[in-house]
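Shown here: the complex without one of its protein chains, the others still in place.
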Amino acid sequence: MSENKKEQEIVEALKAKLGQSLLTARIQKPRRIFATVSPSALTDSVKFLMESHGLRHLATITAVDLGKDIAVYYHLIGGEITMNLRADTPKTEPKLPTIVPMIPGAELYEREVYEMFGVIFEGHPDLTHLILPDGWPENVYPMRKEWKTDAIKNEIAKALGEKLE
Amino acid sequence: MVARRAEEVFLEMAWEVGLLALLSALIYPGIIFLVVIALFYQWVDRRFYAKLQNRYGPIYTGPRGILQPVADLIKLLAKEDIEPSAVDKQIFRAVPVLILTMPLTALFMIPITGTWALASFEGDLIFIIFLMTLIAILAFLGGWSSTNIFSTLGGMRAALQALGYEVPMAVSFMGPAILAGSLSVSKIVQWQASHGLWAILLNPLGFGIVIVAFLAELERIPFDIPEAETEIVAGWQTEFSGRKLALIRLALDLELVLASGLVTALFLGGPTGPIPIIPGIAWFMIKTLVLVLIFSNLRALFARFRIDQMVSGSWKYLVPLSILQIVMLELLLGWLSF
Amino acid sequence: MKNLSENTFSVPFGPQHPALKEPENFMFTVDGERVVDVKIRLGYVHRGGEKAFEARTYTQGLYLVERICGICAMAHQLCYVNNVEALIDVEIPRRADYIRTIIAELERIHSHLLWVGVAGHEVGWDTLFMYAWRDREVVLDLMELTTGNRVLHASNTIGGVRRDLTSEMISRIRKGMKLLKERTNYYKAMIPKERTLMKRAVGVGVLKPQDAVALCAVGPTLRASGIKRDVRRDDPYSAYDETPFDVITYDGCDVASRVLVRVDEILESIKILNYALEHLPSGPIAVRLPRGVPAGENVSMVEAPRGEDIHYLKSNGTDKPERYKVRAPTLANWPAVGAMIKGGYIADIPIVLAAIDPCMSCTDRMTFTEVNSAKSWQWSRDELRRYSLKWRGK
Partner (left out) sequence: MAMQNELVKSLAKKPATLLYPFEKYDSIPGSRGKVVIDITKCIGCGLCIRDCPAFALEMVGKGPTCDMKWYITRCVFCGQCVETCPRSAIIQETTYDLAGAEKAALVIEYKRPKSS
């Protein structure tokens, strides 16, 4: 375990900082950490990781449909360490605080997660469509598991008021 | 009887002279001849440019692709002519026709076969400069009447660019004019022929400036700013299509002939040369071809300037240099006359 | 359209525009020739790739992932196989690692040479474009020789590589590299001397180091702002832990630096290639693996020619992934483009856009495909027309 010293350090520091809010933390392999935090502690933990451990580069934000919940991963990178910070949010009312004020580069990623999964990022400066067209039917979030391609097609047809081939 | 015969002879002669003038204006060395060499020079330009870039260029139509420009012209003439609903129709239709007449008219004042041009009068050099300004203004009008955002930008750029190159070009034209003591292109050619001295020898700087200015006039790299493909699509020509585009393209080719013809006449002694057996037209072709090759070579050599760089560069360097050239020429003439 | 003075107007770039080789829309607000603001709209080449992964087996995914982008095909595929192999927890043969490195570096050279040409084209210097692309043919021929395809190499398989390098191939790669080294050195010496090009590149599209970090820029764009970050060094994969190379950085923060970073990186790639060819271990090139992948999740990163490429894989133990997320380098660089362009000239837009080496299909990476019937539904022309009329009417 001595080889993963830096990883250990980050996990320990995160534990000390967040306490109860840190739900899980594991070192998957050298240079890769997976941690889950409660949504309320998300901004704090991102800020903490940025400022005290130099994890300043947000590689991307990934959302995964888990059935009941949507898991949102923030891949934070500093030097050789990649921290995969996860926060779960219920699918019925998916909501997370935005991290754009801390990391301006997160803007496009949050918009992408918003339109593909319907996660609302509270406080985001411009949460509008980035990839999907403007006339996209409401409440159709194509990357969610319940949306099959046929169903999406029907929704578009409905939105257009016409039947597509 | 005698009087009547004299009248007949006179009428016949007038008829013949008139016919000759008409034929020379229409066919040789008039419109048809000019269009043919314009298309020929386009082919030379394209082939040479391609060769410089280590590729073939036009190759299929005609021997070595020599008919490609003709094929392109016919193709464009046959294509659907689309007129967007938002354009200012009158200007939009007039621009392609007018822009074609400008270089043609100007070419009539340039000696091609001998030391006399088809049309020549004192001050025709000024008239040519005026016509070339009109080309830039027509480009601006064409862009403006299209109402397309790219066309408008292109038109504005064309006008701005004209502000940049016109002054140094006009000043540099004055070099040969001072030498010959005339503002007629034909007389400048005659002066060079009679003195056996090309104006380039006394105006090397002016020659360089004129070449640069013509690159800008012809909208060629590094000054293809008004039609910068990657920035504003096709610039002021964006909305033109079919016949209109064909006319504009032809006008641009004729402009190349005008540019090389005018530089030949002003700086390189026009259609005359040291070997008297070779006819004037051959000298004209040789000299203009060399100039076309120089133009294509320069086109392959540079990246495009930005409009602000072009205008400021022109006023910072070209204008002072052109004035310097005139001052040096005057000093030289003064020294010679002593 | 609010908050704009009367002097400003909007210039659309795209979806179709000669400066953009792929469709994407940028709305620039300009004042005269100056750019005031930019709005980016993506998705014109969105192919639903991430959804498609969920309906494909891991073997089929191997080829789908390449089609995210034709130029970074190897980088994406490498990232994919790294992910899958990490979940299966298998050590692949060292020779395969080296061959992957070789192909990845060949791809980098091809991509950077292509970019040098495109950069020349964007500022109107087509001659540079023609020459750079001519030289790039050398790499493409080597690619065809080693993998069988000029682009979209299909060279990896889960558990190794598909084709071995023969000694004849190695000697031909060496010969090709010698030629390319000469050519790259020529460009390296020539480009800073060409004043018209430098006039368009120096001080244009400035991205300050602190902005580059805050906006999460990646790859040569980041390194041209003086920040030493390269996945190959920070998080080594394949054979990069053994191959010596320098991470190139320049401090100019402008387009010129981005050109020079890429030209220098070609030289570094040639160095890596020569080392890898010299030290190529012997042994098998692949291990046979079972078809299923155990449940779990993994993140892998690869330094694609355009920058850091990150893939996330979640497996549920079947032969199809539960979730596959791709973030291609270009998407990461868009926010930085906004910062570079504001305050610049319209004339500078193409070169600044090109300077990050954008790859729109990478960005969008996603036709909805009905996997079962193997039919993709596309809109007929009539439908498209009706659709467009509909939206125009609104």
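By letter and in written order, the chains are A, B and C; residue numbering begins at 1 in each of them.
The definition used in the following text is that contacts are C-beta pairs under 8 Å (C-beta built on N, C-alpha and C of every residue); 3 or more make two chains touch, one makes a residue touch a chain.
Owing to the predicted nature of the structure, the values given are computational and were not obtained by experimental measurement.
Engineer: In the complete complex, the chain left out here touches which of the visible ones?
Structural biologist: Every shown chain touched by the left-out chain: B, C.
Engineer: Looking at C:Leu128, C:Val299 or C:Leu313, which residue reaches the missing chain?
Structural biologist: For the chain that is not drawn, the touching residue is C:Leu128.
Engineer: Taking the full complex into account, find the residue in B:Lys51, B:Lys89 or B:His195 that is in contact with the omitted chain.
Structural biologist: Candidates B:Lys51, B:Lys89 or B:His195; residue touching the omitted chain: B:Lys51.
Engineer: Specify the residue from the set C:Asp89, C:Glu137, C:Glu182 or C:Asp241 that touches the hidden chain.
Structural biologist: Selected residue, touching the omitted chain: C:Glu137.
Engineer: Please output the residues of chain B touching the missing chain, sorted low to high.
Structural biologist: Chain B touches the missing chain through residues 50-56, 59, 297, 300-302.
Engineer: Determine and list the chain C residues touching the chain excluded from the picture.
Structural biologist: The list for chain C reads 56-57, 59-64, 67, 127-128, 131, 134, 137, 141, 144-145, 148-149, 152, 154, 157, 162-163, 186, 190-191, 193-194, 374.
Note that only the chains that are shown with their structure count from here on.
Engineer: Tell me, please, which two chains come out on top when C-beta pairs in contact are counted per chain pair.
Structural biologist: Looking at every pair of chains, the most contacts join A-C.
Engineer: Considering only mean CA positions as chain centres, point out the chain farthest from chain A.
Structural biologist: B
Engineer: By CA centroids, point me to the most central chain in this structure.
Structural biologist: If one averages C-alpha positions chain by chain, the most central is C.
Engineer: Taking the mean of the C-alpha atoms as each chain's centre, how many Å separate chain A from chain C?
Structural biologist: 23
Engineer: At what distance in angstrom does the C-alpha mean of chain C lie from that of chain B?
Structural biologist: Chain centres of chain B and chain C, defined by C-alpha means, are spaced 45 Å apart.
Engineer: Using mean CA coordinates as chain centres, what's the gap between chain A and chain B in Å?
Structural biologist: Chain centroid spacing, chain A to chain B, equals 62 Å.
Engineer: How about chain B: which of its residues touch chain C in the complex?
Structural biologist: 52-55, 149-150, 153, 221-222, 224-225, 228-233, 300-309
Engineer: Can you tell me which positions in chain C touch chain B when the two form their complex?
Structural biologist: 9-12, 17-19, 33, 120-128, 130-131, 134, 194, 196-197, 199-200, 345-350
Engineer: Touching chain A in the complex: which residues of chain C?
Structural biologist: So the residues of chain C touching chain A come out as 40-43, 46, 48, 50-51, 86, 213-217, 229, 234-235, 297-299, 301, 308, 310, 312, 314, 322-323, 325, 327, 331-332, 334-336, 364, 366, 368-370, 377, 379-380, 383, 386-387, 390-391, 394.
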